[in-house]
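Complex shown without one protein chain; remaining protein chains in place.
Chain IDs A, B and C follow the sequence of writing; residue 1 opens each chain.
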Amino acid sequence: MMKRDELRDLYFRIRRFTESLCEPLETEDYVVQSMPDVSPTKWHLAHTSWFFETFILRTAVNGYSIHNGMFQHLFNSYYKTVGDPFPRLQRGFLSRPTVAEVYAFREHVDRAMERFFADASGSVYHKYEFIAEVGLNHEEQHQELILTDIKHVLASNPLQPAYRKDLSAAPGEDARLGWTPFAGGMVEVGYRGESFSFDNERPRHCVYLRPFEIANRLVTAREYVEFMDDGGYHRPDLWLSDGWDARMRLDWFAPLYWQKMEGEWQVGTLSGSRGVDPNEPVCHISYYEADAYARWAGARLPREEEWETAAADETPDGNFVERGHYHPVSLATRSTAEEKPAQLFGDTWEWTASPYTAYPGYVPYEGSLGEYNGKFMCNQMVLGRSS
Amino acid sequence: MMKRDELRDLYFRIRRFTESLCEPLETEDYVVQSMPDVSPTKWHLAHTSWFFETFILRTAVNGYSIHNGMFQHLFNSYYKTVGDPFPRLQRGFLSRPTVAEVYAFREHVDRAMERFFADASGSVYHKYEFIAEVGLNHEEQHQELILTDIKHVLASNPLQPAYRKDLSAAPGEDARLGWTPFAGGMVEVGYRGESFSFDNERPRHCVYLRPFEIANRLVTAREYVEFMDDGGYHRPDLWLSDGWDARMRLDWFAPLYWQKMEGEWQVGTLSGSRGVDPNEPVCHISYYEADAYARWAGARLPREEEWETAAADETPDGNFVERGHYHPVSLATRSTAEEKPAQLFGDTWEWTASPYTAYPGYVPYEGSLGEYNGKFMCNQMVLGRSS
Amino acid sequence: MMKRDELRDLYFRIRRFTESLCEPLETEDYVVQSMPDVSPTKWHLAHTSWFFETFILRTAVNGYSIHNGMFQHLFNSYYKTVGDPFPRLQRGFLSRPTVAEVYAFREHVDRAMERFFADASGSVYHKYEFIAEVGLNHEEQHQELILTDIKHVLASNPLQPAYRKDLSAAPGEDARLGWTPFAGGMVEVGYRGESFSFDNERPRHCVYLRPFEIANRLVTAREYVEFMDDGGYHRPDLWLSDGWDARMRLDWFAPLYWQKMEGEWQVGTLSGSRGVDPNEPVCHISYYEADAYARWAGARLPREEEWETAAADETPDGNFVERGHYHPVSLATRSTAEEKPAQLFGDTWEWTASPYTAYPGYVPYEGSLGEYNGKFMCNQMVLGRSS
Partner (left out) sequence: MMKRDELRDLYFRIRRFTESLCEPLETEDYVVQSMPDVSPTKWHLAHTSWFFETFILRTAVNGYSIHNGMFQHLFNSYYKTVGDPFPRLQRGFLSRPTVAEVYAFREHVDRAMERFFADASGSVYHKYEFIAEVGLNHEEQHQELILTDIKHVLASNPLQPAYRKDLSAAPGEDARLGWTPFAGGMVEVGYRGESFSFDNERPRHCVYLRPFEIANRLVTAREYVEFMDDGGYHRPDLWLSDGWDARMRLDWFAPLYWQKMEGEWQVGTLSGSRGVDPNEPVCHISYYEADAYARWAGARLPREEEWETAAADETPDGNFVERGHYHPVSLATRSTAEEKPAQLFGDTWEWTASPYTAYPGYVPYEGSLGEYNGKFMCNQMVLGRSS
């Protein structure tokens, strides 16, 4: 556990970073929900504040005054034991509160959290410090969602506005694909450290694995184009049955944000549309596409435990948001002499073949926070997780 | 036809009025599409400018430069012979152009229209003056849509923001319902004047009518509540078959924007929610509800030609937007001693029993403007039209 | 009104004819509902019997015993004032009652109707004789529906079974298209005779018409192919807006039951699939297609009153079911020397431009029979009616 003032500093650092992500936006950009899975940026800003108000301030701070009672309804994502969440599909119907009013809500919550860090008695602080950590990790998840969602909002617009034109690309080279062998046997997976972890990362437990190999880098655009050129999107034998149905129903023909213009593949990024770099990792593909690609390539997606094993001893370093690319980069910026798998951290989430289920012995958070993760352990696949 | 400078003055008066309707809005309010039939306010502002750019400026003004080529696509409502209209259901997905950029587009168009009025040769002006009149009537239609649509956007929001809090109500009395008799026989309907009319208002033509009566005022909220209290929404025998299906599927139980709170009916208006005035005209009901009400009341909706006949000799005066109510008002503010039907102008659109079809001898506008009205003569009912 | 024994004989003649239409069917054919608008044949057989049981036998015949109480629910089409109709979309989910049991139900009803004709007192008979006539006309409507629906059931089957292989075609010649002029003016429409009519055919009333012309024959397949070859299904300017939406959504490219095989248009008929005869009338097209064709041809669909006027003085003779073609036939089998419109009776229903509404002064049947027609006067177009 962090010390109180460390956590306080972290709180404000993370909150400020969230807001800094919004600086490039026009007011109008904060409002739009361009598809059901997207939330408007101002909704993210308010929801992350709702989290602290609901799970800490309401009960931990004497005399805390709810900023706006209706916000309890509007910015509840899915916690049914806390109240009646506003329908997700209608988040884009809300012109109010305005962006300025949402920032005022954040300010209200931040001032109260400051009081919490300053004034809470030891026993009260002790009771809530972990929830504060959950709230910060939660806010970091929404930082990622803000970028993911605004990317979709802007890319849906025929005017093709860029989020930031000044993001640097990082062209690399055609790094040779190799396979790193692992012996398998009895391995341990799940969080093993002392610092924060989500309930669904615990408990650490044993799994028995057969020997396996894992690719030493991500699949590149060049390789994915080979799959496409070989009829990948037109051969049902390569696809799971549900995947083929989705591909037909939704008319998939390439990764999301790819478009062919005058014979060249273009990719939409947060800095606008540009030609596909053949060496960059392919991203924004569904599980079904990843699975079909793997079958075409004569391989398979790794199991969650295999991926965890491969990543376990690596230094969590990579193309994270701090590097300022906001897009996966090709590998030549790093050493590939070694056989170790690269790009396990940063760049992009990586599909595994494992459905999302509870670890053996899983115990959800207590109370309403138990709705955070546990009730979604169904009908989803695990993605490789960085750090 | 108006003189050139009269039309020029009218142009700027109407364009400015459109903008004045938007003054109460926050930037965020311009963006939202809260249901498929709603368009975002900024879309209305841009589309009405697109109209002048597309049908006049592009060809009538030498050296006119298109403001933004993509706007030709984004703000085309449904003119397929002009290009590929942006999908209606996605208008709310567009955060750009920003509101400021839309106003700049309006300014660009207005400056060019000023040049058109000032510099067009006689023959060019003659060729386009009628289209300019169409464009202004078109813009007035969208003024009404702006109010209709922003009403829905704000009313969909649990925060219940008001468009303008300062709109005055006009409580009246319980005006006695009477029936005005008309002899029928051969009547003429369709536009007969010299000034502007839409293509679907012509040609004037003869219709033979049986004797009929028409109510001397609109149905009041009090009467409609009686219908509801008598099980109006629960008796399929009162409804058209399609109407009953809609009522069940959409769970209708009262007019749109009505809600019962602590036993009292509240109505949402552009100045916020308030108690229903029993003497105010009921509005925001579907054709099916109007039809069911009429059947319950032992009456029927008037035919289009009956309504036209009743309104033909009346002075077009009433509760129009200029009065500043932005809501229908009860009748006691006017004389009801006479037996003549009142409230035919202003207040609210009035359902007739007539499907929307072409008048005998109807000829659509020439060219792409022919898409304005003709292609919609299907699956809609005629509403009583004011002025 | 017919005499009692005439009506009795007609009753049994019509009932037997219904059953004779089913002779070519396999047991399995009676069961299937191949689209929402189709009803299984055995449903038609039972529903028409339900009609007599519900509206006559239950109250007119002392001691009549309901055949099966559940049939009151299962075979009620849409009479909500009589009970709760079984959901239309699930008619094809009912394997029981079996076909044999449905015929037993018919037999039960027929025996009771025989008693009714034989034994009803004068006053009881007088009270019900009109309803019996309604029931017979109702059954004739369902005879048509049986053929329409079984045609769809069989045509949906890749095995392409024929209803009857022995139906005779009647190839004709390319009859020249001409236009028959009518003076218009004040005309009368609506039923004027003494014998049976539906409530929606009354009252006879005056309508004022402008002069008009009507084609002297139906549109032929040759003409329709010209429309198709001229891009008829690819030019939105020819279509109503709703029509174009339907054409795109449902992927229409030709009349229902037409398919191109090896460059030749084939048409599915009740005697199986065969090459299109260029001189046969085109049929199985929607209102939207008929409207688009008319616009392409520089014409328009006739108004209901125009069609009625054209047909008023013609002898009701034509290609009815008794001729045994079960398909429209080309015109050369009849004289075309004269300018009079042909094919107004028999062959096919003919689209008019008139929405289906109540005639001025329309009064629905009394009681539950009032649901027969009145509640459907909405969102449908009038088709030219034979006899």
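As a working rule, a contact is a pair of C-beta atoms (placed from the backbone, for glycine too) under 8 Å apart; a residue touches a chain by one contact, two chains touch by 3 or more.
Given the structure is predicted, the values throughout are model-derived calculations rather than measurements.
*Asks:* Checking the contacts here: which visible chains does the omitted one touch?
*Replies:* A, C
*Asks:* Which of C:Leu21, C:Ile56, C:Val82 or C:Val99 touches the chain that is not shown?
*Replies:* C:Val99
*Asks:* If I consider the whole complex, including the chain that's not displayed, which of A:Asp166, A:Asp237, A:Asp251 or A:Glu366 touches that chain?
*Replies:* Result: among the candidates, A:Asp237 touches the missing chain.
*Asks:* One chain isn't shown here. Among A:Val207, A:Leu270 or A:Ala311, which residue touches it?
*Replies:* A:Val207
*Asks:* Hey, which chain C residues sit against the chain that's not shown?
*Replies:* Residues of chain C in contact with the hidden chain: 26-34, 42, 70, 73-74, 86, 90, 92-99, 153-154, 156-159, 161.
*Asks:* Which parts of chain A face the unshown chain closely enough to count as touching?
*Replies:* So the residues of chain A touching the unseen chain are 78, 80-81, 186, 205-210, 236-237, 239-244, 303, 353-355, 357-358, 360-361, 371, 375-379.
Assume only the chains that are shown with their structure count from here on.
*Asks:* Chains in contact with chain B and with chain C: which ones?
*Replies:* Per touch definition, common to chain B and chain C: zero chains.
*Asks:* Measuring between mean CA coordinates, which chain is farthest from chain B?
*Replies:* A
*Asks:* How many angstrom lie between the centres of chain B and chain C, each centre taken as the mean Cα position?
*Replies:* Going by mean C-alpha positions, chain B sits 39 Å from chain C.
*Asks:* Any idea how many Å lie between the Cα centroids of chain A and chain C?
*Replies:* 59
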